[in-house]
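Contents: one structure, followed by commentary.
Missing here is one protein chain; the remaining ones are kept as they sit in the complex.
For chain A:
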Amino acid sequence: MYKILEKQVLSDVTKLMVIQAPHVARKAKAGQFIIIRIDENGERIPLTIADFDRNAGTITIIFQELGKSTLQLGKLNVGDSVATFVGPLGHPTEVENFGTVVCMGGGVGIAPIYPIARALKEAGNTVISIIGARSKDLLFWEEKMRAVSDELHICTDDGSHGRKALVTEPLKEVLEDAGRKVAKVWAIGPAVMMKFVSLTTKPFNVPTIVSLNTIMIDGTGMCGGCRVLLEDGAQFVCVDGPEFDGHKVDWGNLLSRLSFYREEEKAAVEHYEHTCNLDKAIAEGGK
């Protein structure tokens, strides 16, 4: 069992947890992920490592409450435990001094882009960061991102904070600025956002790394549930990734595969809320 040592509410639906997992913290690097399972009946879901502390033996995860498991996880508190916490999985981000780089985080993707931006900054890069979300209350870590960036752009879809724009707009301006010479772009966020970032950088021929969040079960390469189509064939996100060249990804296939269990995901939430209400009713009835 892996204990929750700290919990922060970053927005109505975005939560941060620091989990005690020395076996993972010992080896964790920016860009890798973990698989978590809440309890005996739980499913295994992947979450990117947002931060780690080797000395304390902890891993920080950030998640958005989108379905049954993340809703349930969000209800847990400091002192509670989760049944499974395995990692670090996947390849770490390749960090070196590239020159000027752009780090893009969309929504909950701001969390995993943070350690990458930090590592790139520490390696001597000029870091331009662009973060965005649907609205102000879904944004977080603005100050943390500012601290590891030479320049920070903030966008919201509805204009409630920062610029009213999609993250691809400031990206395009940066790329068009001949004086900047962007060497590489990293993008983490919803698949659609990463797709459009890749489409934006393609005409400029700027290498673009995306971190794919596909459906996974084991996360160790034994099932292929996470496989993604690249120009040169299928690969497993959990062992070959999670980072890939965004210009080579078949985004249509990726988006279609993400939606395969949509009905079941809905049913799971309904079942969960139904049992929650039932528990509540029984508890109240017992008074």
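Assume a contact is a pair of C-beta atoms (placed from the backbone, for glycine too) under 8 Å apart; a residue touches a chain by one contact, two chains touch by 3 or more; residues count from 1.
FYI, contacts and distances are computed from a predicted model.
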Which one, "Na(+)/H(+) antiporter subunit B", "Cytochrome d ubiquinol oxidase subunit II", "Electron transfer flavoprotein subunit beta" or "NADPH-dependent glutamate synthase", is the UniProt name for the chain you do not see? "NADPH-dependent glutamate synthase"
Looking beyond the chains shown, say which of A:Pro46, A:Gly87 or A:Gly132 touches the absent one. A:Gly87
Quick one: say which of A:Arg37, A:Lys144 or A:His161 touches the chain that got left out. A:Arg37
For chain A, residues touching the missing partner are 23-24, 27, 37, 41-44, 68-69, 83-89, 217-218, 220-225, 227-229, 233-234, 239, 250, 252-253, 256-257, 259-261, 264-265, 267-268, 271-272
